[in-house]
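What follows is a short report on a single structure.
With one protein chain removed, the remaining protein chains of the complex are shown where they sit.
After this line comes subunit A, so read on.
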Amino acid sequence: MFITSGLAVYIFIFISLFFEIFLLLTFLENKKLMGIKENTSSEDFPTATIVVPCFNEEESVFGTIESLLSLDYPKDKLKIMIIDDGSTDNTWSLIQRYKNHPNIEIFTKPNGGKHTALNFAIGKSQSEIIGCLDADSFVDPDALKNIVHYFSDKKTMAVTPAIKIYKPDNILRKIQKVEYDWGIFLRKMLSFINALYVTPGPFSFFRREVFINLGPYKKAHNTEDMEMAMRLQKHGYKIENCHKAFVYTIAPHKFSKLFTQRLRWTYGFLKNAIDYRELFFNKNQGNLGFFILPIMIISAISTLWLTGSLILNTALKIKAWFLNWQAINFNFEPFKTFHFNFEWFYLNTSVITFVSLFSLTLMITFILIGRKLSEGKIKLRPELLYFLFIYPFMAPTWLAKSVYNVLVSKKTVWR
């Protein structure tokens, strides 16, 4: 005797709970591994190149480069390549000041997109590991040292960082901060089951042979970082996540900007997933092909489905109210004496309610674990509430648009 609110809802909530339990088991399985020291002795430091592709980044490029110069890393092993990808603002003249810096090389080239700037630098680099830092991001001084530790495993071909929001000063950025906390947790868990499908633009590092063996970056629907990760996975190259390598990124401060960014990400994910559809249910792909990629697609469908039915139900309810009010000519006078009295009888006691509450509790736990990983302590802040109440209304907008764009083959833009 429970709500018969559609079998689909039951299936979707079952799958999402299944995913959460899977993450929880992964966490419990690997809890001990997360406490290990992430430092390495100096003789192990490989030579590293950090590429900073810039296109009209005059406002933040200076901070990005300064943060790289304060990296705690042997200076004789560090090279920073700043690539001006045909900026039309003052970026090129601003970076002239680094012309003679021993660790920095600057280049300018005609505009061709981020992947061309990256490939330009990769072609010139002779370092053992190569990474990138977008010119809207800053690194923690220990970030590279912590990342390099993971390369001591010869099988590791790429290492991703933990990305945080730089100065979350408004509600939208605070919401993103919570989302990124969740991301920090999720990426770590995915790394344990060998299922990372993104090597994020800011501060992911690769062994040079990755580019030699698998080729350069591709345009990949403006999400070259997803394509690269999927390509690595396809060839069985191991990707690790270093949750102690902190990178701070400037998050969109208003919804339209966030929407454009997420549209690019989601659209890019869907398009790359289509391009790499051979990974799905491929027995060589383990957890990624069997579980993680399919669940990402299912969660996209379920988000759209649930949002759609929520909108439909709300519309029907509003229509019913309106018809009722119309039937009494909007004369509410007799109802003024109405008293609301709470009775437990009217509490929703459906199966969906209980499972959803459980699922929500797990989600909050994961966010807090992510926060513990990124800040070293768990602190409850109001932004968790902003996230829980506002984010579910934002995410379906770009998801719906990106699915639409995929269906009509409409390309996305960077900004």
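Just so we're on the same page, a residue touches a chain if its C-beta (ideal position, glycine included) is under 8 Å from a C-beta of that chain, and two chains touch if they have at least 3 such contacts; residues count from 1.
In this text, contacts and distances are computed from a predicted model.
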{"item": "Per UniProt, the name of the complex member that is left out, chosen from \"Thioredoxin domain-containing protein\", \"ABC transporter permease\", \"Nitrogen fixation protein NifU\" or \"RNA polymerase sigma factor\"", "value": "\"Thioredoxin domain-containing protein\""}
{"item": "Residue of A:Met34, A:Val355 or A:Val406 in touch with the missing chain, whole complex considered", "value": "A:Val355"}
{"item": "Among A:Gln285, A:Ser302 or A:Ser374, residue touching the chain not depicted", "value": "A:Gln285"}
{"item": "Identified contact with the non-displayed chain, of A:Leu7, A:Leu323 or A:Val413", "value": "A:Leu323"}
{"item": "Among A:Phe22, A:Phe280, A:Trp305 or A:Tyr391, the residue in touch with the chain that has been omitted", "value": "A:Phe22"}
{"item": "Absent chain, residues of subunit A that touch it", "value": "1-4, 14, 17-18, 21-22, 25-26, 29, 194, 236, 284-288, 290-291, 320, 323-324, 326-329, 331, 333-338, 345-346, 348-351, 353-355, 358"}
